[in-house]
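For this view, one protein chain was removed and the others were kept in their places.
Each chain carries a letter (A and B) given by its place in the written order, and its residues are counted from 1.
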Amino acid sequence: MSEHPTTGHHAPTGFLSKYVFSRDHKVIGIQFMFSAVIFLLLGGALALAVRLQVGYPEEALGILTKAFPFIGSRVPPEWGGRMSPEFYTMLFTMHATVMIFFVIIPWLTGAFGNYLIPLMIGAGDMAFPTLNMLSYWLMWPGFICIMASFFVDGGASGVGWTAYPTISSAATAHGELASPAARHAGAGHVLWLVSLLFVGVSSLMGSVNYITTVTHCRAPGLSLWRMPLTVWSLFITAILQSVALPPLTVALMMQLLDKTAGTNFFLPPGGLGFGNWSTGPGGGQPLLWQHLFWFYSHPAVYIMILPAMGMVSDVMVAFCRKPLFGYRPMVFSMAAIAGLGFIVWGHHMFQSGMDPRLGTGFMLATIMIALPSAVKTFNWLATLWGSKIYFSAAMLNALGFVSMFVIGGLSGIFMAATPVDVVFHDTYFIVAHIHYVLFLSSLFGIYAATYYWYPKMFGRHMSEGLGQLHFALTFILANCTFYPMHILGIGGHPRRYYDPTLYEFLQPFQPLNRFMTVSAVLLGLSQLIFLANFFGSLVFGRRASTNPWNANTLEWEAPSPPPHGNFENAPVVVRGPYEYAISGSTDHLTQTASGA
Amino acid sequence: MLTGPSSSPRPVKPDAARFALLVFLGTEVMFFTALLASFLVLRAGAIARDGIPWPKPADVHVEPLLGLANTIILVASSAAAMLACRLLATGSSGGATRAIAASLLLGTAFMGIKGYEYYQKITHGLLPGRIGELHPDGSQARARYDTAAGFAFVEEVKARLESDARPLIKSPSGPFSPPLSLEVDLLKDMDARRLTPGMVTQRVLEIQSHAGDGGHSVPARLPAVAAHGNLWASCYFLITGCHALHLVIGLLLLLGLLLRGIRGALTLEHLPYLSNVSLYWHFVDMVWLVVFPVIYLL
Partner (left out) sequence: MSNLFINTSEWPFYIPIALSIFAVLMFALSKAWPRAWSILFGSTLLAVLAGTMVAAWAGLWLPANGASFGGEVDLLFNLILVLTTFFFILTEAILVWSLWNHKPPEGKSPSAIHGDHRLELAWTIVPALLLAGIAVVQMPTWARMKGAGNESWLSTRYEVGSDKADLLVCVHGRQWEWRVRYHDPTLPMPTRPLDWAAKAEPTDLHAVNEIHAYPGAKVRLLLRTHDVIHSFFVPQLRIKQDMLPGRTTPAWFIPTPADSSRENRWEIACAELCGGNHYRMRGQVVIHPDKSAFDAWYASSAGEQSRRKRSEKAVASAPKAS
């Protein structure tokens, strides 16, 4: 077989090089996708256990052992019929970690980033296929560490996904792994840190690759201002990631050393005493971690929403047969979100003891970041206005994204207002906000993109009926699960509480907690429809044509699924991606079509 | 990868590897910025908290001259790498190989000196979490030092004295100025009454200031003492360690090129790769040019 004309590497022939250690961006994208889907199951199960405990503090363990009898024999006898509070801390920590670092980010940037960027810019592959392969396989040490952490002494990390020192970093002066501060801050937390380091390096490799691919591998005629928003969003996300990740790497290294090598970066002077245990001598600052962590993790919120915004725009346009309203303002808004995203991290720290004047500065930047989000929303609405909507599963999820992103965005303004944040900080209001942004926005975006590009990826359609049913249930139940959290937060319900019924002022809210738990269980069950659809359609799905949605971006010119090297003939682009509502034989013009 | 030129036609613009390397170095700039900024924040915070100055180089066995030597070596190594690019561009494969060898040797010399510096720190017990911290009298500083960590330090001193000085109490070797007389005195005092961590630290510091005097040719292996010493050691090893790690990667890349040159297989075709490695090497050099003043001189 001769060398392929457009990729520079041979089409692989062996099983290993074709499906496992593949350098083909499409296989790597699908690998990221399958890992994410599997971790979605794990993260969802953890979430349901958390919800059960909060909704039914007395009965949660009983319910779990009744529902899953095989758990019964594994419950430590010292728990005494209830889940232990320490175990509960592990549940929500790992839920957040898995969902953020192993589901949303890999699915958005790893799966769709890999699969779509070369196809949508008309390239044969990524700029550096081997680097691309490495970026997936470096996820595996991360996977292994995070899974192993469940089984080590003390269990997986239970210090919150934010891992604030000193509960996370405190170590004894003698270098044991067991933590004096919390049972779930020992070996499991060390593995958590190592795992995140690997995931970070993987993302960094991916980002360098994406940036170079977009700048260097675009098809002839595809100027920057002719790129679809999906590519723009993934490109901006990659830049965001490559700037924000290194400081997180530094922070993770520091905490890892604090835990294992006796350093004192996050340990205050004089050290700390925990009963009979004592830490080393100290000298550092616990607050430094928060600065470094949020310098990454606030941009990470945008890393988790920007690609969804881009993909939702493209999905929406294809199913409402109308040009995207305000293409350039959309790109500028994303750039503004990315830029401002770097100077707002302090809004996570308004009550941390940071200088209140600094808080005012962060408040101003934070309030202003609402602006580009508002502009995007208005542009989506203007796109929908007077259009011809096809209610496909992908479109419904895109519409779900827009409607729910409005709620997630508006609730953010409450927390940006510093005095109001005093009340809402670390309450369920925050939990509501983050789930409106990450579940009801990012995940709807992911679902929309999955339904939309699945035919391209696997050559088969997902079932429309199951997809629409899945959406209807998810939309209603997710609102039932997460909207009441706003009310809880307004009432002052702190997050991460094992048993809120201990507090008089929280008792009136307990029926709401049960309501949310029942909704969450139903929500979890309805996601099984998606999983069945996803895996079932691999075999039973209707065969897809090259351009089933009559869309006009480049990926729809390659066969479904595209062969190694993607395109038979390298495409030449003559126009932008949103030429819909054209009067003529078809209502759209593809990016390569000649003519008016 | 960033490596090897591809002979196949691909729609990747030719400077992609160079561009990707620049993006990567951009992330590296963020990495070292975060490291050094954290260091400056920690240092400023520690000084502001109790007004005790940051350890001077002599307090922590840092020799700016060694740092300076390393700076010169690394700049020279960088220059040699640049020379290698120039020579290869003019077609002199042998000259380029020799220049790469020079660059590699200088880089290795840097690592040698760095290793010696680490060895110095380790033999003096300047390791994070192991250093006694003395705080001149001041109620707050004193209060914070007399904590569990302070008592752990006392335990450590006691353990060292038990092994080094206890035998001398049992069988004094002579009537006058026995070796380790100060250590023996300290051990006797510690036997007699309970000394606060502050007092023990003061005494240890006195003993160490006499180390090398006539009667103290064989000082007991007492732990090191330096105010802010633990934080200093944490930062020192983290920052220089991260830099050294980058240096090792550069050395491996240079080694690969050298072996290719020795085989006589280094041709003009490898110029883009060589110049990328050289660019990386310049970056490592530039990082040192920032690390050196911040760690050794500030």
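Rule of thumb we're sticking to: a residue touches a chain if its C-beta (ideal position, glycine included) is under 8 Å from a C-beta of that chain, and two chains touch if they have at least 3 such contacts.
Quantities reported herein were computed from a predicted structural model and do not represent experimental measurements.
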Among A:402, A:437, A:457 or A:573, which one touches the chain that has been omitted from the display? A:402
From the list A:367, A:531 or A:593, pick the residue that touches the absent chain. A:367
So which of A:73, A:223, A:276 or A:583 would be touching the chain we can't see? A:583
Touching the hidden chain in the complete assembly: which of A:23, A:95, A:322 or A:347 does that? A:322
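Quick note on the criterion: only the chains that are shown with their structure count from here on.
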Note: subunit B sits from subunit A at a C-alpha centroid distance in Å of 38
How about subunit B: which of its residues touch subunit A in the complex? 1-2, 6, 8-13, 15-17, 19-20, 23-24, 26-28, 30-31, 33-35, 38, 41-42, 45-46, 49-50, 127-131, 133, 144-145, 147-153, 228, 230-231, 233-235, 237-238, 242
Footprint of subunit B on subunit A - complex, ascending: 3, 5-9, 123-124, 127-128, 130-131, 173, 204, 207-209, 211-212, 215-217, 219, 242-243, 245-247, 249-251, 253-254, 257, 261-265, 269-273, 278-285, 288, 291-292, 295, 570
